[in-house]
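The structure under discussion appears below in the form of structure tokens.
Here the complex is missing one protein chain, while the rest keep their positions.
We just call them A, B and C in the order they show up, numbering each chain from 1.
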Amino acid sequence: MRQSDFWITKNTISIESVVEKVVRPKAGAIDTFIGTVREFTKGKRTLFLEYQAYVPMAEKKLTQIGTEIKQQWPDAKTAIVHRIGHLDITDIAVVIAVSTPHRADAFEACRYAIERIKEIVPIWKKEHWEDGTMWIGDQKEQQTYPGGKPSEEDLT
Amino acid sequence: MRQSDFWITKNTISIESVVEKVVRPKAGAIDTFIGTVREFTKGKRTLFLEYQAYVPMAEKKLTQIGTEIKQQWPDAKTAIVHRIGHLDITDIAVVIAVSTPHRADAFEACRYAIERIKEIVPIWKKEHWEDGTMWIGDQKEQQTYPGGKPSEEDLT
Amino acid sequence: MIHVLLFAQLQEAVGKDSLELQFTSITVSDLKQMLKEEYNVLSIDQAMTAINEEYAQGDTVIRDGDTVAFIPPVSGG
Partner (left out) sequence: MIHVLLFAQLQEAVGKDSLELQFTSITVSDLKQMLKEEYNVLSIDQAMTAINEEYAQGDTVIRDGDTVAFIPPVSGG
């Protein structure tokens, strides 16, 4: 079994392998978020996707998200895996699992994790549509960063 | 593969078998809730649990929850399985999976499903503690039903 | 004949998981009262009632052939 609870992979993600990292006697609730490749976005048809990551930094930032969750929800345990490379429609791109003693925290912390992934983890998606390709950025629909940097709040 | 998306089982639950029922090209987000057997509740140590269900009605009520979700989130697809019988610490008692095009709906609908399970699905948990046993009721900490019935709102 | 199903603590209190009762019709409330007295199961007051797998109110009439289930506060999940 892999050492870390936060990793990038080129292979198919097994949901069970992520969940088993957070199962424990203290926890009664596990929330998982699974991101899959959607065929249509705003009417455009996706044929497949390509994910690229700055792998060592991405794993560091996923780990940081786990630390942030621990600070906000001390009883939580988190595991996150993100896939890179070629992904087809319905393939799993990301799995997040958070276990907590009670369910409200699991839902909130898991939601927090996916939002943070979209803010700080260096992973990029290239859409391959029927009529062309494009690197997608800025999924959170934030403004661009005038100074070429996110605010302190975004990063810490 | 089993026909229904809502079922009661005496066997170990495979998370993947529930998730695969809601994976589809339209969906980009899947939220799953996994309920596991917790060892300590308010300082009391659980040795194991026993779940009992009124099986045909429980499956009907799980199906109803799926219908309720479809009404509130028309793009959602839901699958729910609940285990009964003897469960040990960390065993999975319930898995809910909801897929939607966008993630906010998946989180909300999945949360809705687990709350509704605790309101209307005829499943009971018997705690086997170190120092005795008890059928647990009223997890939602609602009042008892003076007329021996929940309100219309709870049931429809 | 009315088929009665009992679960969880009610099942243990009565010592059976089902009963067959010779009524042609009775309201939910009256049946509860009858069982409470007959088996001394006070906790039936906290139970919901389902007739043929659908929740029913106290004034609903149960008829010959119906299956009635008494449903203590649930604790699934």
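Observations
Throughout what follows, contacts are C-beta pairs under 8 Å (C-beta built on N, C-alpha and C of every residue); 3 or more make two chains touch, one makes a residue touch a chain.
All of these numbers come straight from a predicted model, not from anything done at the bench.
Although it is left out of the displayed model, the omitted chain contacts the following shown chains in the full complex: A. Of the options A:69, A:98 or A:117, the residue whose C-beta touches the omitted chain is A:117.
One chain of the complex is left out; on chain A, the residues touching it are 35, 51-54, 56-58, 60, 82, 93-94, 114, 117-126, 135-139, 142, 144-145, 147-150, 155.
The rule is simple: only the chains that are shown with their structure count from here on.
As a whole-number value, the distance joining the C-alpha centres of chain B and chain C reads 24 Å. Across the assembly, chain A contributes residues 103 that each touch 2 or more other chains. Multi-chain contact residues of chain C (touching two or more other chains) are listed as 77.
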